[in-house]
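Removed from the display is one protein chain of the complex; every other protein chain stays in position.
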Amino acid sequence: MCMTKIYHNALNIKCLDLSAANQVHYLSGPIRILDKDGVPAKPGDLLTVEICNLGPLPRDEWGFTAMFDHENGEGFLTDHFPYATKAIWHFEGIYTHSPHILGVRFPCLTHPGIIQEGTPEWEKIAREATRTIPGKENGGNCDIKNLNRGSKVYLPVFVEGANLSTGDMHFSQSDGEVAFCGAIEMSGFLELKCEIIRGEMKEYLTPMGPTLLHVNPIFEIGPVEPRFSEWLVFEGINIDESGRQHYLYVSIAYKCVVLNAIDYLSKFGYSKEQVYLLLSCCPCEGRISGIVDSPNAVATLAIPTAIFYQVPVGPYLLRKPDILKCTDDGNLPTTKNPSSTV
Amino acid sequence: MCMTKIYHNALNIKCLDLSAANQVHYLSGPIRILDKDGVPAKPGDLLTVEICNLGPLPRDEWGFTAMFDHENGEGFLTDHFPYATKAIWHFEGIYTHSPHILGVRFPCLTHPGIIQEGTPEWEKIAREATRTIPGKENGGNCDIKNLNRGSKVYLPVFVEGANLSTGDMHFSQSDGEVAFCGAIEMSGFLELKCEIIRGEMKEYLTPMGPTLLHVNPIFEIGPVEPRFSEWLVFEGINIDESGRQHYLYVSIAYKCVVLNAIDYLSKFGYSKEQVYLLLSCCPCEGRISGIVDSPNAVATLAIPTAIFYQVPVGPYLLRKPDILKCTDDGNLPTTKNPSSTV
Amino acid sequence: MCMTKIYHNALNIKCLDLSAANQVHYLSGPIRILDKDGVPAKPGDLLTVEICNLGPLPRDEWGFTAMFDHENGEGFLTDHFPYATKAIWHFEGIYTHSPHILGVRFPCLTHPGIIQEGTPEWEKIAREATRTIPGKENGGNCDIKNLNRGSKVYLPVFVEGANLSTGDMHFSQSDGEVAFCGAIEMSGFLELKCEIIRGEMKEYLTPMGPTLLHVNPIFEIGPVEPRFSEWLVFEGINIDESGRQHYLYVSIAYKCVVLNAIDYLSKFGYSKEQVYLLLSCCPCEGRISGIVDSPNAVATLAIPTAIFYQVPVGPYLLRKPDILKCTDDGNLPTTKNPSSTV
Partner (left out) sequence: MCMTKIYHNALNIKCLDLSAANQVHYLSGPIRILDKDGVPAKPGDLLTVEICNLGPLPRDEWGFTAMFDHENGEGFLTDHFPYATKAIWHFEGIYTHSPHILGVRFPCLTHPGIIQEGTPEWEKIAREATRTIPGKENGGNCDIKNLNRGSKVYLPVFVEGANLSTGDMHFSQSDGEVAFCGAIEMSGFLELKCEIIRGEMKEYLTPMGPTLLHVNPIFEIGPVEPRFSEWLVFEGINIDESGRQHYLYVSIAYKCVVLNAIDYLSKFGYSKEQVYLLLSCCPCEGRISGIVDSPNAVATLAIPTAIFYQVPVGPYLLRKPDILKCTDDGNLPTTKNPSSTV
């Protein structure tokens, strides 16, 4: 068991030239994991990594969400939004708000986008250009938005010492992180607790492909998550914009649902670029609702309406008492007891 | 094990003359509980009652909340609100709204206010006038607002057959039901599943007083409860309105917090009577926050702000698009990649 | 506005021969929707349908989940599970349990799998064989598992009277309904409240394809959902079992994650068929976690651990007191105040 505090500085990412540079993730690590007797993790072990604490670096409480230029970084809807842009987000405790997307403020689930271990095939993997960008067998860029305080990751150990690395910290992200650099990217710190479970990689994780490397980590997500009362849910199916029918193709259904939501929300005074960025970083949920009713896969996107706060409502703490007046006459009829002496 | 469906008609309560009549609860029962071999529950057994389903009677989907005249039924704040009044509530699925308290609509936790068993000392208890009004050792008027679908009650069996009775159905209630007839009273049905655990009353329930009767039931509340994002919390301490300091007296602290909340919410266009009724029946939580820091007990009342819906907010489904316009200029700067050919 | 109660009898589906029959959905409807002045809904209107109440038919409180034979109904993992099978589920209030998959019991989000309106192109659509099977522009088989009490659907009106139809009732379903007939199929009733918003179809819904028909409904899901403390999360990426790398292909990533979860859970004494059925009907969440980090899409499947209840834990209501004993010696040291006279 070990306890480590990582100060991960991703400020370089913050300065990124979104229109031209190649995107790279600067990770913290590799960290060599030893047990309390000093014996390193070994191939075939299972490594548990608990996220005890994490947050932005002190005096650096801000981040950004961005989409790349069409030729430079793709993004999910790059054909619709080919130009690079970004929005800055300010952090206030667990909340964030942006001068570039007014009228929204939301509580955040901060998490590392990347948590991974070393692999013996690093050279080969690097040649194939997947590098740190995608989610991979050894963890990688899994982008699980709920990997907040109290979460635990069960990782396979492929090399001696495990060579744990982590980073790509997100103050908040939606399922899918659709604008590519769509989470709220920030510099930050992490406190991790590691435990080695000797020789149990095989017992927990089964290869889903031809080699022993083709395993996927397992996660336990933490017990705290912002409560949201109301969700607005959009739907998409795998018919593309030309009207072409695809077959159980979730990626196209998800494209359809995100476009649907962008179109709808842009009716409230936002530009489509603003909504696209917002749907990349606010705590909305992207679900695979239907995957069996051929030919149509159904994807849904659920947006918590509480993130929009422009018009204060109800007996919130009063600031503009005239707006909030109830339209009732304010009187209930009361009936005095005829025998009462009060 | 047995399964029973109770159609409980409380319409008589609905016609109650609030200014003069004595309040009585019309219960359904007593129900004699047998096991599958036909052997009745016996003293010393423990009876579990699971609330499988419940709701308003078909074609009778309405209820009321009321406060009594000072001389007739007390109520928690009867000195401040001495006259009788009531509000009618209409049910729409799990939601309710009232023509007498405009601007609120909320999802409800429907439950029986009373669930109890027979006791051998019924005659004595009746003479002492507690009858069905209060919560008692055998269950009684416990008014636990979360006793919704999926909840389970563990009751002591004092007499052969258990003589289970239930009723006083509430479409919704706040903790405390402060206006006396303050829950949304309705007629309704209940589906219960009973199980006899032979001879285990003593193992589960310990008398808290001088006789074997002084036990209290245990409850498991169900797993569904409306999610609320935001709560407005008021505080009260045990200093009464004359400024007199009491000693760890929660009842006075709770009076203080309810008065506080009534005063605040009445600034939004409601009469104080309306707020008093609302705080009796909406899903708000009354907590004992501090009971050890002498001389002051601290009570809190938490109100979910989502029950107030007068002014639609955020990208809710649009009805009045002009109200909802974001004040932003609606444009994010975008940067075209100089080398791009798109 | 109108209020209607639909008794939808799907018993025929329950008798389905899974090994050979063609699957069809028997829907209730079409229902012609009029406003209070008797004027029917018209093309271009928006129809809101609120799900006020729903549930299994009285005395028919059971359902089933099934997978089809490979040649007969596909299913998401039909290559891995080519033979037909099914499990029966018994309902107890909001809970369900099965004699065929022991050790699980869970609270359910009951919903209609299909809610849809008539279209002018019905003949053409029928010829193209989509019929009622998939989710479609007019609603269709959307299979949104959270479409429970208090939910609201905003549907486009294409034909006079709207011709609303609904059915395919599910006592519970997971995101994706992976085994095809994977939800807990049941007969049931629905109480709906409809409202016509005149001429606003275009204002709410924007076509995502070449015709006006290419719109998707919007949903507001209800505020009650079972609370779950702990979720076990599996991950899958778009590398298939042969090791072939696909490109941002969520459907393959989802296949990977479901296989991962099946493999893991089958280590606890279940057959893989049992787990496959369970993951089709229990309230687990299928998410699109990463869709931008090419080449790998990342899908996750989150399973609430509370659905497994074999071994009672903690101070739950005691049945087997010896199992639950805490290993502590049961004594805290106490220190008497030397000056005390107690």
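Going in written order, the chains are labelled A, B and C, and every chain counts its residues from 1.
The rule is short, and it goes like this: a contact is a pair of C-beta atoms (placed from the backbone, for glycine too) under 8 Å apart; a residue touches a chain by one contact, two chains touch by 3 or more.
On a predicted model such as this, the values are computed, not experimentally measured, just so you know.
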| item | value |
| --- | --- |
| Displayed partners of the chain not shown (whole complex) | A, B, C |
| Absent-chain contact - pick from A:P99, A:P120, A:P210 or A:P223 | A:P223 |
| Identified contact with the non-displayed chain, of B:L47, B:C108 or B:A179 | B:A179 |
| Sole contact to the chain not displayed, among B:I33, B:I51, B:V104 or B:C256 | B:C256 |
| Touching the absent chain when the full complex is considered, from C:P82, C:P210 or C:G243 | C:P82 |
| Subunit B residues touching the omitted chain (full complex) | 74-76, 128, 130, 133-137, 140-146, 175-180, 182, 203-204, 206, 208-211, 214, 216-221, 223, 229-237, 239-243, 245, 248-251, 254, 256-257, 259-260, 263-264, 267, 285-300, 302 |
| Subunit A residues that touch the omitted chain in the full complex | 50-53, 55, 92-95, 107, 149-150, 154, 191, 193, 203-204, 218, 220, 222-228, 306, 317-318, 321 |
| Touching residues on subunit C - with respect to the absent chain | 18-20, 69-72, 82-85, 87, 100-103, 226-230, 232, 264-265, 267-271, 273-274, 277, 303-318, 321, 323-328, 330-342 |
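Assume only the chains that are shown with their structure count from here on.
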| item | value |
| --- | --- |
| Centroid comparison with subunit A (C-alpha atoms), farthest chain | B |
| Central chain (distance from its CA mean to the mean of all protein CA atoms) | C |
| Gap in Å, rounded to a whole number, between the CA centres of subunit C and subunit A | 24 |
| Distance between the centres, which are taken as Cα means, of subunit C and subunit B, whole angstrom | 31 |
| Whole-Å separation of chain centres (CA-atom averages), subunit A against subunit B | 38 |
| Multi-chain contact residues (two or more partners), subunit B | 226-228, 306, 317-318, 321 |
